[in-house]
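Shown next, in structure tokens, is the structure this report addresses.
The complex appears here minus one protein chain, its other protein chains still in place.
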Amino acid sequence: MIVSNYLAKRFEELKQRSEAALIAYLMAGDPDLSRTLEYARALEAGGADVLELGAPFSDPIADGPVLEEAAQRALRQGVHLQDVLHIVRELRKSSTMPIVLLSYYNPILRLGEESFARRCSEANIDGVIIPDLPMEEAASWVNQARKYGLARVFYATPETDNERVRKICECSSGFLYLVSRYGTTGAREALAETAIPLLERVRPLLPSDLQLAVGFGISTRPQIESVVRAGADGVIVASAVVARIAEGITPEALSAYARDLKEATKRSRPNLSNR
Amino acid sequence: MIVSNYLAKRFEELKQRSEAALIAYLMAGDPDLSRTLEYARALEAGGADVLELGAPFSDPIADGPVLEEAAQRALRQGVHLQDVLHIVRELRKSSTMPIVLLSYYNPILRLGEESFARRCSEANIDGVIIPDLPMEEAASWVNQARKYGLARVFYATPETDNERVRKICECSSGFLYLVSRYGTTGAREALAETAIPLLERVRPLLPSDLQLAVGFGISTRPQIESVVRAGADGVIVASAVVARIAEGITPEALSAYARDLKEATKRSRPNLSNR
Amino acid sequence: MAISSASKPSVLTPKLAELPREGKFGEFGGQFVPEILMPALQALEKDYLTIKTQARFQNELKSLRADYCGRPTPLYFAKRLSEHAEGVQIYLKREDLLHGGSHSVNNALGQALLARELQRRRVICATGSGEHGLSTAMVCALLGLQAEIYMGATDMERQKTNVEQMKLLRARVHVVTRGSQTFKDATNEALRDWVTHVKDTYYLIGSSVGPHPYPMIVRDFQRVIGDEIKGQLLRRGQRLPDLLVAAVGQGGSAIGTFFPFGQDEKVRFLGVEAAEAASLTQGTVGVLHGAKTYLLQDEHGQLQPTRSLAAELDYAAVGPEHAFYKKSGRAEYIAVSSDEALEGFRLLAELEGILPALEAAHAIYAGVQRAKKLKRDQIIVITLSGRGEKDLKVIYDRQQLSGQAI
Partner (left out) sequence: MAISSASKPSVLTPKLAELPREGKFGEFGGQFVPEILMPALQALEKDYLTIKTQARFQNELKSLRADYCGRPTPLYFAKRLSEHAEGVQIYLKREDLLHGGSHSVNNALGQALLARELQRRRVICATGSGEHGLSTAMVCALLGLQAEIYMGATDMERQKTNVEQMKLLRARVHVVTRGSQTFKDATNEALRDWVTHVKDTYYLIGSSVGPHPYPMIVRDFQRVIGDEIKGQLLRRGQRLPDLLVAAVGQGGSAIGTFFPFGQDEKVRFLGVEAAEAASLTQGTVGVLHGAKTYLLQDEHGQLQPTRSLAAELDYAAVGPEHAFYKKSGRAEYIAVSSDEALEGFRLLAELEGILPALEAAHAIYAGVQRAKKLKRDQIIVITLSGRGEKDLKVIYDRQQLSGQAI
């Protein structure tokens, strides 16, 4: 089994340093392609460990208003899946930051799973997240992703029982995306009540080669500290980043924001090296 | 059987003079009571032989717009059946012109047929026309009218077959009101095609003591000449008079109009004295 | 004679004749019309009584009732409404599910078939809310007849969608701008049209009003409501109802509900008028539009304006058979205000998910009030004579006016 390179390495390094990964999201093409590149570099400079790059889709049912509007801005720019791959190739010229691509299933299906997987691999993408592709529908995708060495990131949620978590883990690679709350994406003040119990329930079910990243509604240092303390290997910050971009944040300021969050991933990490 | 006095006498006199009766209509209280009196005197001065005095009713289904609007003007003046009787009493102070009262049935029923008949008789009214009381519903009214010496004017129409005309004549007294056309009241340019054939059909069916007056749509000398030539004992001119009043005609001018029409009732009268 | 003494009518069951004697229900009814219409009315009575017995006519009526109109309409046990009314069993006769949205099509279809039999291709009518006009336009399209519809300008304004529908059905709609511009005036105009075209026109009266034989004809076509209620209750193993409740505007749906139970002494009738147009409960005897009946009139015999929110109830007279039921005590009549009717509307909407016509909402309100006074096992049937879509504008405007939800 081929494993995506940068991603596994990065998690390994972080573990050595007793840090969790800061996974930051950008919508490709929002507000346009060149600025997505700038923002990506800014995030990296600020210390983000992994870039989650969203491909815009017209009907993003799992997303809240912030990400939906970002997708619409990108679509109005005429940005599509191939442009997202283009951004990755550009980034790769100067960066070894792990990149996971997030796309709804339909654009992938339209291109063809295999040709999509091949192009991702050619662009040195590390993994793919497909929010409307549960494992039951993912058999052929899992094969393609395996074949082309892409991490297969699936979700677990407060609704997913232990048996189902185990099965999901079996198809997964890279990391498991833990949905910390009921609802769509979007920054919230507080961590959902469901987050920590869920983390504590799921943590023991994970195979050792699968990392655990927590997302949905995370935007502040205290939130990050809580989940990292409870055992997360990574935290995903999406809407909070995208909302700042929508407000026209400068790349420098975005760097600073990332740096601030990154700090939180370091402090509270319990020693899990014996895991 | 008591017969109404002025009316029978007038028809008798006209027959002697080989004239037909000009029966002119006024809506009592249009535009107000005192002017109705003035117009009545003007019509008499102009040579009208009989006054047909209308009592206003809110829902005059047999009438066209001219008479309906006149009724509404009168109702807005607060004019009702008793005011009509009042006008008659005023007129009677100086006039022996025969007067027939036209009222829809409901105001009569409201007052009570008998008390209505008694009051009419006390006011020296000669006869009553009730446009929505066909003979089938008129049994008790016919009794009251007989008792109080009021002429019972019923209608015959192009739809009334000979047998029915005969039956209607049996309940009638004074004159039979021949509806010359299909439709509601209202002046028309030309005589309806139905008028002369109807007149010729009904004429032979009439008992000798019942006069035949033709109405609905009559307003011009040629129309009057035609029906008088065809054997009418009287012509009824209603909407044409009321329309002039609505336009604010002076009593003098109304007199002149009556005089003009009256001429037409004289010229063309065939010799019917042997009838 | 034994038979006649056995059938001696009690106060509660006066002789309800299928065929009114001399066109009269007791002292009410008759033919108070201009002479020019009498031959037409007499011919209509005769022709109707003949055609009515013809199997071909009855079969076509029956088949179109079923497949075109949607009969039988359900008799729906309103569980939550019954609970709200403290346990009395309330059934709703679902005339609101008929083609066109009200009981009105029962009559329009019957008479349009009659018009076709009589070879009249021109059909006229007067309409208040437009419901009868709509039904007439529909059945005329169905049978290839030309419909001419008179409607008051005021009613047109408050019932626009019905007018649009009539036009889409290719009916000619005549605005009546005379008088109070409502149903009474539209009827005046229709009568004037009839007087003018009596030879080739069928006048399709919308309810059990007008000169004989219309009240009888309309009742015959509407009695299917009561006939079905009876059959439906009995087929369910129920006994006859204790109380029948129906809104009374002109009275067509109510007479259709009551009539088949006329001889069932234990079944009581409750007719519900709009308080703003309550000819039976507040009127006096008079003659309007061809019939002797109860009217809202002043001391001089002039008709008085009415002002119910429910266009079809907004009429100063009522069908003569109801006048007879009232005078004989066979039915009870009460008045319900527009505001109370809105409360009835709300109840049915929120408890049963049914939006009733405002007319029917009067009956709902009265039925629920009455139910609260009855014993738990009693059975009430309320005729839900139409659906409420046509009234949305009126209700909406009223809400705006009062600044609150109904």
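Each chain gets a letter, A, B and C, in the order it is written, and its residues are counted from 1.
What we mean here is this: a residue touches a chain if its C-beta (ideal position, glycine included) is under 8 Å from a C-beta of that chain, and two chains touch if they have at least 3 such contacts.
Just so you know, these numbers come straight off a predicted model, no measurement behind them.
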Checklist line | Where the missing chain makes contact, among the chains that are shown | finding: A, C
Item checked: Residue in contact with the excluded chain [from A:N124, A:Q144 or A:T160] -> A:T160
Notebook entry, point to check: Out of A:E19, A:E52, A:E68 or A:D126, which is the one that touches the chain we can't see?
Noted result: A:E68
Check: Among C:A85, C:L98 or C:A366, which residue is in touch with the absent chain?
Finding: C:L98
Next item on the list: Name every residue on chain A in touch with the hidden partner chain.
Entry: 57-65, 68-69, 72, 75, 80-81, 105-111, 131-134, 136-137, 154-161, 164, 168, 179, 182-184
Checklist line | Interface with the undisplayed chain - residues on chain C | finding: 66-68, 70, 73-77, 80, 94, 97-99, 101, 137-142, 144, 161, 164-165, 167-170, 345-346, 349-355, 388-389, 392, 395-396, 405-406
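Simple rule for what comes next: only the chains that are shown with their structure count from here on.
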Notebook entry, point to check: Both chain A and chain C are touched by which chains?
Noted result: none
Notebook entry, point to check: Just how far, in Å, is the C-alpha centre of chain C from the one of chain A?
Noted result: 68
Item checked: Approximate Å spacing (C-alpha centroids) for the pair chain B, chain C -> 38
